[in-house]
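The complex is shown incomplete by one protein chain, all other protein chains being positioned as in the whole.
The letters A, B and C name the chains in turn, as written, and every chain counts its residues from 1.
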Amino acid sequence: MSGNTFGTLFAVTNFGESHGPAIGCVIDGCPPGMPLSEADIQPDLDRRRPGTSRYVTQRQEEDKVEILSGVFEGHTTGTPICLLIRNTDQRSKDYSDIAKTFRPGHADYTYLQKYGLRDPRGGGRASARLTAPMVAAGAVAKKWLAQKYGTVFRGCMQQIGDVAIGFESWEHVPHNPFFAPVADVSQLETYMDALRKSGDSCGARIRVMASSVPVGLGAPLFDKLDADIAYAMMGINAVKGVEIGAGFASVAQRGSTHGDSPTPEGFRTNNAGGVLGGISSGQDLEVSIAIKPTSSILTPRETIDITGQPAEVVTKGRHDPCVGIRATPIAEAMLALVVIDHALRHRAQNGDVVAPVAVVPAARL
Amino acid sequence: MSGNTFGTLFAVTNFGESHGPAIGCVIDGCPPGMPLSEADIQPDLDRRRPGTSRYVTQRQEEDKVEILSGVFEGHTTGTPICLLIRNTDQRSKDYSDIAKTFRPGHADYTYLQKYGLRDPRGGGRASARLTAPMVAAGAVAKKWLAQKYGTVFRGCMQQIGDVAIGFESWEHVPHNPFFAPVADVSQLETYMDALRKSGDSCGARIRVMASSVPVGLGAPLFDKLDADIAYAMMGINAVKGVEIGAGFASVAQRGSTHGDSPTPEGFRTNNAGGVLGGISSGQDLEVSIAIKPTSSILTPRETIDITGQPAEVVTKGRHDPCVGIRATPIAEAMLALVVIDHALRHRAQNGDVVAPVAVVPAARL
Amino acid sequence: MSGNTFGTLFAVTNFGESHGPAIGCVIDGCPPGMPLSEADIQPDLDRRRPGTSRYVTQRQEEDKVEILSGVFEGHTTGTPICLLIRNTDQRSKDYSDIAKTFRPGHADYTYLQKYGLRDPRGGGRASARLTAPMVAAGAVAKKWLAQKYGTVFRGCMQQIGDVAIGFESWEHVPHNPFFAPVADVSQLETYMDALRKSGDSCGARIRVMASSVPVGLGAPLFDKLDADIAYAMMGINAVKGVEIGAGFASVAQRGSTHGDSPTPEGFRTNNAGGVLGGISSGQDLEVSIAIKPTSSILTPRETIDITGQPAEVVTKGRHDPCVGIRATPIAEAMLALVVIDHALRHRAQNGDVVAPVAVVPAARL
Partner (left out) sequence: MSGNTFGTLFAVTNFGESHGPAIGCVIDGCPPGMPLSEADIQPDLDRRRPGTSRYVTQRQEEDKVEILSGVFEGHTTGTPICLLIRNTDQRSKDYSDIAKTFRPGHADYTYLQKYGLRDPRGGGRASARLTAPMVAAGAVAKKWLAQKYGTVFRGCMQQIGDVAIGFESWEHVPHNPFFAPVADVSQLETYMDALRKSGDSCGARIRVMASSVPVGLGAPLFDKLDADIAYAMMGINAVKGVEIGAGFASVAQRGSTHGDSPTPEGFRTNNAGGVLGGISSGQDLEVSIAIKPTSSILTPRETIDITGQPAEVVTKGRHDPCVGIRATPIAEAMLALVVIDHALRHRAQNGDVVAPVAVVPAARL
């Protein structure tokens, strides 16, 4: 209710601040009996981790996860799973200036307005660091969905700043620091190096998808599967736009071409992005998100201070020049959290049967 | 939990089907003591009503709202407000064919998969007719927000199919059947007439905004104001994309230009669309949505029937050739429902004080 | 959140006032595919109906239920079921005095304090009349649970005022106006006739139980099955105490006698009342509730008026001299609503399997 729990039946309550002693989450509702250890979670955390290339923040955090509860003799017990990640590389002195002025485009201003006080160290609760516990929770969700339905989640970079990136193969994604699905990322390296030198930042566009999603997940009116995906994606730090399937391109489409024809061999196309009437169709879930440029930049900006007087602000410290770069595993995790929640909700109302009626094989993009 | 209640503290539970005896909603949590009668609600329902021009469905519904509870001697009592709208122009025979085949792009298929049965009459629960109770509830929310904070909600058409529409003035919106903010809509009329004759449908792009929104509404992590807006908008029938502020344009922006500088006279720009870190900034809320083409069209389409065999489908009956045309009052209502819910949540945690700190005057786009 | 929705996965939103045009509820989350018509619901409403004997209020209401949505061709569709009951015998003039003074023991005072205004006609929203929609919703829950698990709900009167009532057989319950499980109710008739003449009212004690409840329903910490039962029962108008199993008698028991020994033939006893550690054991659910005397009585009482001045109050109009008499079907319905909600929650987390481990046959009291 106060905005720190995600999901209902697979509910993840997130806590912590960027420069506090620890961050973490409590997962409530995980089905019992699933094998689970830290080793299932760490790989996704490592993909999101800062300090792994010169294109991301140089803060050094191991992001080592500890399971504090909910697992007994290597299996989930159905009780809350608390995941703890200690902060180790806080440098709060870097942020002393920030407490007195507002960064344009940053939550500094709104936090102070809302609460009357704020934790300025590393952005406090507004920091993208708080996505780490969600990536950890998402790894648990992914494991259960993979075992139960064979669902697979994937994400990749589509555009960094002005540079559009084509799609060659999912194979390339883990082999470059940009999560780009292409073999040659030299153009991106050049672009990002120039950007860093300029002291500025840029936006990004990410694609995230899921295949082998059970048919029938979602709800007809609110809590539509695509509505919950939009909620999850727009809730990721810096996201300003969300598309499902054809997205904004559907404005100029005709009904005769937009609708994906089902056939005995599968859907002919996937303009729906895997959702019809708020309910999963068995097509791949296809989501695209826009991420704005980082607001903490070295370039001096016009602003006001906390007394309302005109001021100039420059952000030192360690920041991502393109927060979108590390967003791929985050978006995957959030998508997995939406899907598992709806899988459990579906089971509540409809029992353990998935797709009571003959299913059209899923088309691929 | 099962997807038919929108909101938490101003919670709207929606019920009904397109061709059942009635549709309606129950509003739980409306503050007590507000003057309220059907006359406050009917005007917005009339804006959304079918049958008002040749560009929308010819179904004739008065959409007359009746207040069944929660109001005593003309004032809200703080108890649930039930709003009832009787269906009067059902023609269920029109839909007999539809029960046996799946319309490409329609929820026919996913409903049957999810529930094992479905009400095919007019799309049943999947019909956009179910947005009428939300428009009614939104009118209640708008009234309270207007009285309390002076908040104003507005929407307009930005694009129909291939035809982009400029912005001249809000004044024009009520004076044409397209909610277009321009004086001359002859191009739109020509476009829509040709589309209807072709038996096809098209998409649309809608802008919706709110001004005089209190600062500080939202939450830092989940239930961000923009996340809840995305959820609300993507939940409207046929919506495939949502943008806040600069939206997808922010991908190619630099941090030095994207961030809206606050000044003692107001924010310089509104790339944020009124939300920073998930919390309202006092800037106008600015939202843009993409609506896909209607899936019920006269053009024959390849599909399968409910036994999985190849089939062809043609949809007769009465349908909107561009479902986006009537979406403007719906989007306004959903935005109002998000804002009032967050206004009440804010009050729970922070008391009746809005913006404890000096506020930057809001910039306008 | 504002207190008018009961349950989470089988969520019942209640609306209406005693003397408004209608009362009713919306059930969200009912599993699809169950045969349902008004005939399944009316019998329980008739058991709760006013005006059926001289021992209850003489208000004449047919309490005819109408299904407005969620059922298609005689089967539930999985979408919201709106149940409407029109009020027909309002006599609002009876209540004109009540608007100015507070009845001792009545919600008059607290409503005015909470909301700043109130609907005084028949108690408005505080009226026990609002239990009728819950009885209707409970009938839907009972039907599903009976079909799925064979669960049976029963209730009876245990005590009226000073008169304790023994237990002879469930057979007697429908054959007297007190829901008493005894053949001879002449003592109760005499007692109630004298009470009515005295212009006073009295309390009652009700027993409600469920047999063939699946094992494993509930939750370990909060949302314990017994906690939710206590919540449901204490939420019924005028209830002041709730016991599960041995209840307050367990204070003086020893551990060596309180614990119900499981054996291959079943549990030896049922001090637990069917719940261990918040989770159903397969024993019968056994609940007992205390209902206070009606606060609307002919006997003059000391009070204050709405300006805070001393006053005297006498309540004319039509009232139950013992509200507990009609409480049996209400308590049964609320118990059924708790059980179905937990049955669906269990299914969400654990799938459609009930009792994965060998079950001890349930002992009976």
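We take it that a contact is a pair of C-beta atoms (placed from the backbone, for glycine too) under 8 Å apart; a residue touches a chain by one contact, two chains touch by 3 or more.
These numbers come from a predicted model, not from an experiment.
The missing chain, though absent from the display, is touched by one residue of C:19, C:106 or C:207; that residue is C:106. Considering the whole complex, the residue from C:126, C:156 or C:325 that touches the absent chain is C:126. Considering the whole complex, the residue from A:26, A:137, A:208 or A:337 that touches the absent chain is A:26. Interface with the hidden chain, as seen from chain B, comprises residues 1, 9, 29, 31-32, 78-79, 220, 344-345, 347-353.
Residues 1-6, 8, 14, 102-107, 109-116, 125-126, 130, 159, 161-162, 200-205, 215-224, 226-235, 237, 240-256, 258-264, 268, 271-273, 275-282, 290-297, 299, 301-304, 306-310, 345-346, 349-350, 355-360 of chain C touch the missing chain (whole complex, contact as defined above).
For chain A, the list of residues touching the undisplayed chain reads 1-5, 8-9, 11, 13-17, 20-24, 26, 28-29, 32-33, 66, 68-70, 72, 75, 77-82, 114-119, 124-125.
Methods note: only the chains that are shown with their structure count from here on.
Distance from the chain A centre to the chain B centre is 26 Å, each centre being the mean of its Cα atoms. In terms of their C-alpha centroids, the spacing between chain A and chain C amounts to 45 Å. Averaged C-alpha coordinates put the centre of chain B at 39 Å from the centre of chain C. Residue positions 1-5, 8, 14, 114-116, 125 of chain B each touch two or more of the other chains.
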